[in-house]
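Missing here: one protein chain of the complex. Every other protein chain is in place.
For chain A:
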Amino acid sequence: MSATPRDKRMTVDEVVAQLRDGMTIGIGGWGPRRKPMALVRAILRSDLTDLTIVSWGGADVGLLVRAGKVRRLVYAFVSLDSVPLEPNFQRARQAGTIPEVVELDEGMFQTGLRAAAQRLPFLPMRAGLGSDVLVHNPDIATVTSPYADPETGVQEELVAVPALRLDVALVHLNRADRHGNATYLGPDPYFDDLFAMAADRTYLSVEQVVDTAGLTVDTPVQRLLLSRMLVTGVVETPNGAHFTTCTPDYERDEPFQKAYAAAAAASDEDWAAFEERFLSGDEAAYQRAVRAFHEEQA
């Protein structure tokens, strides 16, 4: 009998095999930073469709909407930072090919995840009041405080941000053990632990799988962001956040991002050529194609 917790290692394709049409999938990271891109690419290769995607959006959103995988998109922004507007997202919005969009304020987005993580139907906040976020999302209700303000006597009417329940969260961190305990080594945890708590199941991709003891041998314990009790599967995918950042393992691949954005903003033929070159094979083929791309650039 094993005296250690379960070994949860799997492949990206094994993760995607556990996803279903119509699922609500939260994608961790933030904009063009530490996105679980290898998992996103695996979804692109699959037959999955009709997805609800919940994301601080970057190229993950752009790629999935361009591929027609998304029925409903929940976001507060979609950006590549050095390329401010995500061209695939922009194109899809302007062509009306995302059937349902839920554009929230960023703080509302976090609050919705918090409500889900706390198994609450909603949490109150001010954000959204007076803005078109409430106009364009008429299903988002307000709630009257049961408590009068001690000074004014007013019972404030606040936004009741509905819980953003996720079937699955996909996140990418720097290191994990085989059981799903994981650390981020960059400057910002983003919201990956919150995504995990808002989800029924979390699949984690990492740069490197190490022994449990190795997680804290050179890293403060405060950097342990995810506990294995929140993690269903662990995938080792070196360079798996490419072309987003995975600080300090690597920074954003700006030349590649530029090529991506140019292809996305160009003709259908240009995009098809980009897809054929980079996205038609498996993850190993993708990484080979990226290396070849950089050899050409050099």
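Please note the rule applied: contacts are C-beta pairs under 8 Å (C-beta built on N, C-alpha and C of every residue); 3 or more make two chains touch, one makes a residue touch a chain; residues count from 1.
Criterion: contacts and distances are computed from a predicted model.
Asks: Looking at what's absent rather than what's present, what does UniProt name the missing chain, "CoA-transferase", "Sarcosine oxidase subunit delta", "PTS system, cellobiose-specific IIB component" or "Carboxylate--amine ligase"?
Replies: "CoA-transferase"
Asks: Using the touch definition from the top, which of A:106, A:200 or A:251 touches the missing chain?
Replies: Of the listed residues, the one touching the omitted chain is A:106.
Asks: Could you tell which one of A:32, A:128, A:180 or A:233 touches the chain left off the display?
Replies: A:128
Asks: Looking at A:12, A:27, A:117 or A:158, which residue reaches the missing chain?
Replies: Only one of A:12, A:27, A:117 or A:158 touches the chain omitted from view, namely A:158.
Asks: With the missing chain put back, one of A:4, A:94, A:267 or A:297 would touch it. Which one?
Replies: A:94
Asks: List the chain A residues touching the unshown chain?
Replies: 30, 57, 75-79, 84-85, 89-90, 93-94, 96, 103-108, 110, 125-133, 135-136, 145, 152, 154, 156-158, 187-191, 194
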